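Let me begin by handing over the structure; questions about it come next.
The complex appears here minus one protein chain, its other protein chains still in place.
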Amino acid sequence: MNGSELTVKIKEFLTPQSESVFPQRRPMGDERFGDIVLRFRDLQYATKLPDAAIIGVPQDIGVNRNFGRTGAALAPDAIRRAFYKLTTFAGKTTLSADKFSIVECGNITVEGLSLEEIHRRQEQAVWLLLKAGITPIILGGGHDIAWPNGQALAKIDASYGVLNIDAHPDVRPLDAGKGHSGTAFRQILENKENPLPTGAFVEFGIQSFATSVFFLDFLRSKQARIVFYDDIRRNGFDTSVRDVFDYLASKARSLYTSFDIDSCASAYAPGASAPSTLGFTAEEICRAAYIAGKNPAVRLIDIVEVNPNFDADNRTAKLAAIMMAQFISGLAERKFGIN
Amino acid sequence: MNGSELTVKIKEFLTPQSESVFPQRRPMGDERFGDIVLRFRDLQYATKLPDAAIIGVPQDIGVNRNFGRTGAALAPDAIRRAFYKLTTFAGKTTLSADKFSIVECGNITVEGLSLEEIHRRQEQAVWLLLKAGITPIILGGGHDIAWPNGQALAKIDASYGVLNIDAHPDVRPLDAGKGHSGTAFRQILENKENPLPTGAFVEFGIQSFATSVFFLDFLRSKQARIVFYDDIRRNGFDTSVRDVFDYLASKARSLYTSFDIDSCASAYAPGASAPSTLGFTAEEICRAAYIAGKNPAVRLIDIVEVNPNFDADNRTAKLAAIMMAQFISGLAERKFGIN
Partner (left out) sequence: MNGSELTVKIKEFLTPQSESVFPQRRPMGDERFGDIVLRFRDLQYATKLPDAAIIGVPQDIGVNRNFGRTGAALAPDAIRRAFYKLTTFAGKTTLSADKFSIVECGNITVEGLSLEEIHRRQEQAVWLLLKAGITPIILGGGHDIAWPNGQALAKIDASYGVLNIDAHPDVRPLDAGKGHSGTAFRQILENKENPLPTGAFVEFGIQSFATSVFFLDFLRSKQARIVFYDDIRRNGFDTSVRDVFDYLASKARSLYTSFDIDSCASAYAPGASAPSTLGFTAEEICRAAYIAGKNPAVRLIDIVEVNPNFDADNRTAKLAAIMMAQFISGLAERKFGIN
């Protein structure tokens, strides 16, 4: 597949990105992600496919169905604005368009569509990217977007696994057959069409006083692994992250990592649909994003539940942007074989 | 004593709790503290007395007298709103009404009363609970509420000790014979009627640039132990907390632990009467609350100086709520003999 073929196939699911999220070019030498990212309109001319793709899902229908605070629909552009201003210096590497190509695909079309119709479009777009060997970085939106993300990967590789980094398990029962921002991992675990390999689902960061035994019991009945927040604090963050990736490597070949921003403490991530008092530091979640980027099995990530309506001077959008940058720098190191 | 007898005795000091702080019941299985807490109106039917009781003191008269920023009067309900939404899963245990009973007593009546009259009611209510073997969790209000809390415990057990977790010592001289939010521990240390056993008072977390030598000298003259914030950072938080409980165990049989929210850094606790730049993390203060809950000597706690007027999206009220939950989970583990 080349850029032209991919463009033809994927464009029906997408709404073009407004240019307003890209910063004006800076004085000489000061390159930003906004300078190196491939605009979707130029993908058709690309002879080589990009390494990674950014797609937003600007809706909070699932959050609303779950009686949460709406606002996540605004997250993709808020995160992009912060991300495209970041410089491309990444410590061990410097990102550049020729060595590591990232395409900004814009958003999944949501206008006037039901959550289910949006999810269908999202699943197909993500599936197309995965099939083309591109790593999708999906910006929610509510955590409901994990359901189509999981399905897209499942259809690419039956040996797939899911890591949810979250304060909450998000395995609520569906409401009159309809999913929402609290149901995605139940949908994935109960899906008969594309069954998850046994044990290939991990909840990472589940907090006391933020879930019910009812849901933990459901998870155990599905052979899911639960890594509690308290245990992560006891064992150390880095060790815990590496352990969980080692574990998943023994269960599945292709991994999807979902980052719920409320896995972070509200001091670092105030702009969340449901902010958490306790939780990871900005430092920690960025390290997890970097580790996910380097991990050869990770093929897809998302960052969900950022809520600009409750943010403080874009602190949370900036955190998500740095997470993206860290993930991408990990991906680049993976590609270049840097250790 | 049974629930009916306690109700008759204590109700004259209390104002019933508005139901608005309790969340609507969640979908099946998702139990919250609001679902398991005993309403005060139902205490009269209880054949067994509760394990713990929640009482608010919704006034900031003492803060105002101390020239502080008012707003702490709003704290009890703000904290309750966050607390009753928390789920009952507590890591090693799950709280349930039948195994560990908590009663919501509502507030000490404050309407139209002087600070001294409010304190008298508070002391009597707390004394009644302690006498009934119930662990009171008192939500301030300003730190002046430590004075009646200390007296209530003193009248139950002459071998009583006090641990104040705070950035400031709160041992100012009284103002024309009147206490305020900065005087409570001087009142306790100088009280001749119910003298504190020698050495049974500890100030924990006192910060440089937040107190005067004048007050430290007073504390030393009273054989109080001062654990400075800088030393806690040097020695480690958990070690320091455990050391102080070990020390107090050698000085007194019954302990009262007072948590001033300004012992925490303002990043975690912005909604405080007098926020602190440096201070404990949310993580740390919650661990201290849990350790206090497990400690067999601790019979009474309070959480004071939360100020919703300066809070950020209820971050501080939520922190106080998690502290309550952690304390309660420690209490439950103490009761069940869990290690």
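Details
Note that the chains take the letters A and B in the order they are written out, and that residue 1 is the start of every chain.
By our rule, contacts are C-beta pairs under 8 Å (C-beta built on N, C-alpha and C of every residue); 3 or more make two chains touch, one makes a residue touch a chain.
For clarity, every value in this text was computed on a predicted model and none was experimentally measured.
From the options A:Ile232, A:Leu278 or A:Ala325, the residue with contact to the unseen chain in the full assembly is A:Ala325.
Interface note for the absent chain: among B:His143, B:Arg172 or B:Arg186, the touching residue is B:Arg172. Here one chain is not drawn; of A:Thr94, A:Ser159, A:Gln223 or A:Asn309, the residue touching it is A:Thr94. Among the residues B:Tyr45, B:Phe214 or B:Phe336, only B:Phe214 touches the chain that is left out of the figure.
Of A:Ile61, A:Ala267, A:Ala297 or A:Leu331, it is A:Ala267 that touches the chain left out of the display.
On the side of subunit B, touch with the chain left out of the figure occurs at residues 172-173, 175, 208-216, 228, 230, 233, 265-267, 270, 275, 277-278, 310, 312. With the whole complex as reference, residues 27-31, 86-91, 94, 267-268, 282-283, 286, 312-313, 315, 318-319, 321-322, 325-326, 329 of subunit A touch the missing chain.
Here, only the chains that are shown with their structure count from here on.
With centres defined as mean CA coordinates, subunit B is found 41 Å away from subunit A.
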